[in-house]
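One protein chain is absent from this view; the other protein chains keep their places.
A, B and C are the chain letters, set down in written order, and residue numbers restart from 1 in every chain.
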Amino acid sequence: MKIGVYICECGPNIAEKVDIDEVIKAVKPLDNVAVVERFKLLCSQDGKQFLADQIKKHELTHLVVAACSPREHQQTFMDVCEQEGLNPYLFQLANIREQCAWITDDKKEATKKAIRLTKAAVARVQYHTPLEKQQIESNPDVLVIGGGIAGIQASLQLAGPERTIHLVEKTSSLGGLSQYYEKTFPDMKPCASFIKGLIETVKNNPHINVYTNTEIEEILGFFGNFEITVKQTTTPEATAAFEVGAVVVATGATPFNPEHISKYGYQKIENVITALDFEQMNLSGKITLKNGKPPKSVAIIHCVGREEKGYCSQICCMYSIKFIRYLQKKVPSTKITNFYTDLCIPGKSQQHFYEQSLGNHVDFIRMSDLQITKQSDKIQITYSNEKDASKKLSVDMVILSPVLEPTQGLSSIIESTRISQGEKGFLTEEHEKIAPVSTSTEGVFIAGCSHGPKSIEETMSQAEAVTGHILTSLIPGQKIEPEVKVSHISESFCIGCKTCLNVCCYGAITFDDLKKVSVVNEVICRGCGNCVAACPSGAITLKHFTHNQVYHEVKEAVQ
Amino acid sequence: MKKSIRETIKDFLMKAMEKGVFDAVLIPMKVPAGDSYVYVLIKDKALVKDADPLPPVMSVQGGKAVSSVTRLGKGNLKIAAVMRPCEVRATNELEKNEQVNPENITLISIDCPGVLPLHDFTSNPEEGLAVFEQAEKKHDDTKMRPVCQICDNSSLIAGDLHIGTLGAAKDSVFLIAHSHKGQEVLQTLQLSSKGSLASWKKQVQEKVENKKKQRSMTHKQLKKQIGGLENLIDTFSRCLNCHNCMRACPVCFCRLCYFDSEKVKNVREDYMQQAQEKGTLRFPPDTTLFHIGRMTHMSVSCVSCGACEDACPVSLPVAQVFSMIADETQGLFEYLAGRNREEPLPMKTFKEDELHEMEDAHD
Amino acid sequence: MTKKEEFTPRILAFLCNWCSYAGADLAGTSRLKYPTSILPIRVMCSSRVDPLFLIRGYLEGADGVLVAGCHPGDCHYQEGNYYARRRFAMLKNIFESLGLEKERLRLSWVSASEGQKYAKVTTDFTNVIKDIGENPAKSKIFL
Partner (left out) sequence: MTKALVRKTSTEQGLLTFLQDLLKNKVVSGVFSLKVINKDGDIAYALITNPDDLKDARPFYPLMPENAGLHLSRFTLKGTAKQPVLAVVKPCELRGFVELIKREQGNLDKLITISATCGGVFPIKMAVSKDHEKHLSKYWESVKKGEIHPEIRSVCKACENFEPYTADITVDLLGNSKSDAQLCMYFNTNKGKELATALKTTLVEKDSDKKTLDAIRKKRTAEKQRLFADIQKQLNGIDGLVNIFGRCIGCHGCSKVCPICYCRLCEFESPEAEYNPAHFESEFKKKGAMKVPPGTLYYQLGRLSHIGISCVACGQCEDVCPVDIPVAMIFKYVGESIQTMFEYVPGKNRDEKIPLITFNKEEFAEIEE
């Protein structure tokens, strides 16, 4: 074994804070250390060249660099190793900058610590073993679940001569909710007609297979190689099976049904309708009461179901304001009163849109304890505002603007993909900030309202984010390289207690019922090491973080 | 008075460390609680004072100790291992099985007065010490472990250096080199053996002879007592299957004992069938299998050190039984476990012209 | 007191790669000062920290052991830190029951943006350790 140890001066950064010669003196005598040298800037072109030459010159079997954080230049130095035919995993980086040189003004102390850290790295590297990147064939095709705006957008962007998209829609038609919207807010651009156009392009796209009246039966496998079974709900039932490399869950959301909340009088009182009813009426061209007359006065009730569901859908206010525009256009003289609990008008152009919609026929009332009752041929609204209680207002028409709730019946998808559902029933992203459209299962993404109530604008950008992910990670004809530093279970030591299965949150471990031992699927494993610490038999090793590697680093550090 | 013999031995060791003959010594030492002795590897000369080359018990067999220090490599330190003859022999057997790297180890044995049963000592250390001191003085081993009482190799030299106490003048010992390594040690310390060993040899011979008698007598009785399947099963039926004997045994070096492995575990209905054949099945069924099986695995290497019996929670006469079997199996191949490092393990070699008495007469 | 000054503890810090190690780096890049007694050991997730590492570290003579990971709910690997927390709680309890100074063990959640917190945690942990004094296991032969 011939270990080369190289200490980076990092310009003045390390050189001025650490007595590098002392470090060299301490490391030289260690067993198996063939050479110890300092260099002004190892991450520079010269630096990399220098390392490369050293590896050749001394026929090094292992490399240790004492420099900056592994988060800075680990990859840089691993690449150097690879070029020189030294397995990059026979390398260890000691962080003597961020966590040593920069944390104290006491040069002596910094030097002592630098020595400890470098020795620890040398001790650790001796237990490193070469690891080989494995490559697996991958299928570039994609399954998109949900034919709403998110699903359609993703499908259109992904589909191509080398990538077939399987677009699965539960209902009989594509388009989802937005196909009923005449216009979008805040720009009041045509929506329904636009969606129609999209649906046509989807249908005409030879690389998109559309399955309507179809549900997901099962999703097996892992990123790059999923096996899908779908079931047609039409009679006679038929199932189809195909393979894809990634899955996009765009199952959308549905408006909350106010029927069961008596105070709104929905389905009991004439001319009390929901936002969706109103969109459809508006789309049909005429806004009228049951009796065919245009409404003289309309009340729009915001925040319907917000209390019951416990969240604000952040779009109800906006589409309610859009309704004002519909009304102003189609029944200009009508009096419009908006009842809200909190007004939610986020974003760069929404405020402007709101202000434009105000006018002498438009009122906004912040209300509480609202009650809707029938009053001869009119509808009476009883409410309290900031000042006084039980005020009354009678109108011809009431539009209820309900919150959005997650689509039901996702269990088969959730179970077979092992993605998780938040307490409100929306799908959970892998990480709110750093991975908002990925899920805990690699290769399974979420877009649109399945992830939470969203405007069309946000839905579109999520769909695009997902496409970006897939286009860059699932390239036709290219193999995928799964994580190398994964867990491995020794068949001879495993006693089959399934402890590891219980703690693994990626479903990366399966049980071999014949041999009664656990087995890691190295393609699914993310290499966190949870199972390793959980296994009492010490039957599991996490590659590159084995017991001995960590232990000897520890031992040398506290020496 | 024997106390000072201990001092003599320790002075020798410390001197050797000063001269750099050894960097470290592997030697027994009393534990802080004072209720037992364990092996300690000492680098700091001063600590040798607290060691005891001839402790009253053998809690860990020295062969195991040497193995755990050198199994993974010779290391950079020259180590002197001070042990009893049976421990040196175990070390040699382990070397033959690649469990010991002898390169940097000097094996030093001492005339052995025997040791007390471990359990007796730990349950009452003060008394134990007194008893042992007396026993040493009077050369009376009736209080020692049964297997020590029938040990005919208590002065056998199988290491590099031997310390003879029998027949030595007050406070002095015989230093007997038994290998090139041993001679070098004596030379560098200018202790090249001139004096005659006659008095030592004489006493050793006497001791060995009457031990041999005792040994064969005891074995005869034992054979009566446990001979035959019935008796054998009865003797071992009290066994708790804790396998402490195997774990304490220096020459049972397997990482996972065959009898702890999956191989001995059957499917449920097999156990039922076995039970139904006999009406009753003692559970687990393989206690006797374990002991007989272990004999086939290690009896040719058994050094009759008695560690197994010390470790047995139900005081089965394991060591005595195994010493009896060992004499038989080793006799077959004119082999004595650990006597000689060069001697190949009987099971790793063969002679074309041997054991014909075992085969049917060919005609 | 002077005795206390002389003694520079050796404190192992098991840091998860995604949050706490990044947090520690941030402390450095923001040039925050904290004791050099901290010896970082990088692991991918706090859930990789086998209680045996802590036990061994302690028996090898570490004066203190810090385990730091992502905040609950923020684990890069979903739930790893919840398991880490349970294992840590158990080990700490074992230490307490055995009359070993449980103050030598510490668990802390440090995010990638909490350089400040990291510096603070390490500083006052070091002071705690200085008060307890050296790890007696260092000098024990019969371990």
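Everything below uses one rule, namely that a residue touches a chain if its C-beta (ideal position, glycine included) is under 8 Å from a C-beta of that chain, and two chains touch if they have at least 3 such contacts.
Keep in mind that what you see is a predicted model, and the values were worked out from it rather than measured.
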Can you list the shown chains that the omitted chain is in contact with? A, B, C
Considering the complete complex, of B:K19, B:R71, B:K137 or B:K224, the missing chain is touched by B:R71
Touching the absent chain in the whole complex: find that residue among B:V31, B:V208, B:I292 or B:L345. B:V31
Missing-chain contact among B:Q205, B:Q276, B:T296 or B:N340 belongs to B:Q276
Where the unshown chain meets chain A, residue by residue: 31, 492-499, 502-503, 516, 534, 536-539, 546-548, 555-556, 559
Name every residue on chain C in touch with the hidden partner chain. 51-52, 55-56, 59, 61, 72-73, 79, 82-83, 85-94, 96-101, 106-109, 121, 136-143
To test your reading of the contact rule: which positions on chain B touch the chain that is missing from view? 24, 26, 31-33, 35-36, 38-44, 46-47, 59-60, 64-65, 68-77, 118-119, 122-123, 233-234, 237-238, 240-244, 247-248, 255-256, 260-262, 265-272, 275-276, 279-284, 310-315
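Quick note on the criterion: only the chains that are shown with their structure count from here on.
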Quick one: do these chains touch in a line, a ring, a star, all-to-all (complete), or other? line
Distance-wise, how many Å sit between the C-alpha centres of chain B and chain C, to the nearest whole number? 45
If you average the Cα atoms of chain A and of chain C to get two centres, how far apart are those centres in Å? 31
Approximately how many whole Å separate the CA-defined centres of chain A and chain B? 65
Interfacial residue positions of chain C with respect to chain B in the complex: 141-142
Chain B - residues contacting chain C, complex: 31-32, 38, 40, 47
What residues on chain C touch chain A, complex-wise? 8, 10, 12, 17, 21-22, 24-25, 27-29, 31-36, 38-45, 47-53, 56-57, 60-62, 74, 76-80, 83-84, 87, 119
